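The other protein chains are all here in position, but one chain of the complex has been omitted.
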Amino acid sequence: MTGAATALGSWLLAATLAVPLLFLAACLSARLRSTALALQWLAPVPALAAAILAMGGGPLALDWPALRMSLKLDLPGALILAAASLLWIVVGAATFSGEARKPNERFAVSWLLTMTGNLGVFVAADLLTFYLVYALVSIPAYELIVRDGSPSSRRAGGVYMAFTILGGALLLMAFALLAAGEPRGSLRIDDVMAALPGSPWSDAALALVIAGFGMKMALAPLNGWMPPTYAAAPIPAAAVLSGAAVKAGAIGLIRFLPFGAPLQGWGEALAIIGFVSAFYGVAIGVTQQNPKTVLAYSSISQMGVVAAVIGMALASGDASAPSKVAFYAANHVLAKGALFLAVGVAAATDRHRDRWPLILAAVLALSLAGLPLTGGALAKFALKAPLGYGLAASLANASAAGTALLMLHFVTRLAGTSSGGEETEGPAAIVRFWPAIAIGAIFIPWLLYPAIGNPLNTATVPTVWDGLWPIAIGAALALALRRWGASLPRIAEGDTIVAVETAFNSGFALGGLLERLDARLRQWPAASLSLLTIALLLAAMAAYGG
Amino acid sequence: MSASTLAGLVGAALVGLGLYGFIVSPQPLRKILAFNLIGNGAFLVFGIVARKGAAAGFPFDPVPQAMVITGIVVAFAASALAAALILRLQEETGNVLLDSDAPAKPPGDEAGAS
Partner (left out) sequence: MIETPPALAATAGGSLLVLAILAPVAGILLSFALGGRFAERVALGLTPIGLAIAFAIAALVWRSGAPLVYNVAGLPPPLGIALRADGISCVMLAAAALVIAAAAFYARANFATPKGVMEARAPLAFWILVQAVWAALTILFVGGDLFNLYVALELLTFAAVPLVCLSGKPETLVAALRYLMFALFGSVFYLLGAALLYGAYGTLDIVLLAERMRALPAVWLAAGLMTAGLLAKTALFPLHLWLPPAHANAPAAASAVLSGLVVKGSFFLTVRLWFYVLPALPGGAAEAVLGTLGSAAVLFGSVLALRQERLKLLIAYSTLAQIGYLFLIFPLASGAHPWVADGWSGGIMQTLSHAFAKAAMFMSAGLLAESLGHDRIAEFAGAGRAMPATFFALGLGGLSLMGLPPSGGFAAKWLLLRASVAAGQWSWAIVMLAGGLLAAGYVYRILAPALSAGAIVLEAPPQRSREAIALALAIVAAALGFAPQSFFDFLEVGRAAATALR
């Protein structure tokens, strides 16, 4: 890269975080607030530019030693960031500008906070910055989910927060372990990951990384929070959360797992978790009726595929896999975001007069299953090398068939959606621009693909055939589902979450026990005896030494 | 038995008595007395210390004496403050037991707003 391009890259990288922060700062002023919030869809523009630059000309990096902060945008980050910033721009513009009914300020500020964090996770290059932006993409999203304040959305918000906070705690511990393994005290992600193989805590750190980011990606069995959350969130929020915010987990796995040297054990374990999630999501998803819930289960399945491929690459030491997985994830950003918007579009259009919106949605849905010539076909092709030709490749094909089944089920449910309810109400602009959005989501991956390979390789006859037969199987299964689907068991939205909630509530019994203990301990004689005991105990311990 | 040993034993006995009263007695007034007993035990220990300083060759060690005087003033102030609180409580409720009437959640909703 030339000097000028490097300088431009540094500026764009800084602006990726700084511009959304400036919008946030503008919200502090009552005079600027409404303007800043209406224009906040412009805030990801520098991020998009930085991503395009990084895809074309190699990684961008920036260090501020004084702030102990460093930023870096490599190819995997740039691929997802490009798709994510595009999604934030489009959905944000539809939601906050124009004549649409204005959402309240708190919703808009939470949107901006979530977006800032989301853009940040792809560029953060040290542990503390990453943790900060990760918290930012996770926690303010609560407000996006419970915006209407109904009991079901508050329950969903509570479940979401519980998983988020628990995942955050696991990651904090993981980061502390990673930092402790770095002998020079550096907090840069590159340094701590380089030191990881020699660290005595590497196993614990890896387990915590997988568990923490796995919760964010809703891998089975930690998937329970996602379906109720997306079902409760308003359409635009569900679109950006499922499309972009979830990828914070994917980039987390890419950043915090050591690729390049074969890592037996953990790689296989992650691959198994991933494939289980991929099929589990399909199996539960087909029993669901709410199209948003079906999409949520599809996300569980798709994130399972991402995790499985990362696991395979980890086991084989494939250092080129992260970019390819990132491409797969980038395609999912656009497709899943647009599919959630489709729910709003379907609710707002008269199907009998205008069938095109539904047809576009169906193509988009099958793109996720790898329909030839769509972005999904490219994504599927990108995973070919990391998966190899063995069992994993067969499983991936089977999961594509499953996705086709689930997506056709989604289209059926979409066709049966009736308008009404705040949960399915999308911004009017989405309906007007739906064809452009859908076509963009289907074909924009073609623009991203040159960063990882030659797109023309994907248009060969065997590849097209590879893309078609899983869809054919999926279609046959979907017909069977239509015929016999009524006899499937009804499974609660969020499956395991009901059991988790029951266990959680029974934990409160322990609280009652502690409350009684507190009443005892706060009796005068008990407290004074405690004081005396502590004095003697400390004296004895001081004498005993250590 | 030397005077120091005797003073030490008396000090220990005072502390022990005071501790017993402090732990067992539910009445605040007795607790104030118990507090003073323990305090006086501590002052006796300081007294012995001053004498030990003298035994080590100094004619006397004035610092512990200054400490004891300060300590007595502090203990007096503490007792006075406690007595004032007890009196006030007696006026308000007619009941000055510490445990029985100290609920974790005070009655009345306005308590937090004060």
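Side notes on the structure shown:
For reference, chains read A and B in written order, and residue numbers begin at 1 within each chain.
Assume a residue touches a chain if its C-beta (ideal position, glycine included) is under 8 Å from a C-beta of that chain, and two chains touch if they have at least 3 such contacts.
Remember, predicted model here, so these are calculated numbers, not experimental data.
Of the candidate positions A:Leu391, A:Ala459, A:Leu488 or A:Leu514, contact with the unshown chain belongs to A:Leu514.
Looking at A:Thr35, A:Ser320, A:Thr502 or A:Ser530, the residue that reaches the missing chain in the full complex is A:Ser530. For chain A, the residues in touch with the chain missing from this view are 66-68, 106, 128, 131-132, 135, 139, 143, 146, 148-149, 154, 157-158, 161, 165-166, 168-170, 172-173, 176-177, 179-180, 201, 508, 510-512, 514-515, 517-518, 521-524, 526-528, 530-532, 534-546. Against the chain not shown here, chain B presents residues 15, 18, 22, 28, 31, 35, 38-39, 41-42, 45-46, 48-49, 52-53, 61, 63-64, 67, 70-71, 74, 77-78, 81-82, 85-86, 88-89, 92-93, 96, 98, 101-114.
The working rule: only the chains that are shown with their structure count from here on.
Per-chain Cα centroids separate chain A from chain B by 62 Å.
The part of chain A that touches chain B in the complex is made up of residues 518-519, 522-525, 528-529, 532. By the touch rule above, chain B contacts chain A in their complex via residues 19, 22-24, 26, 98-99, 104.
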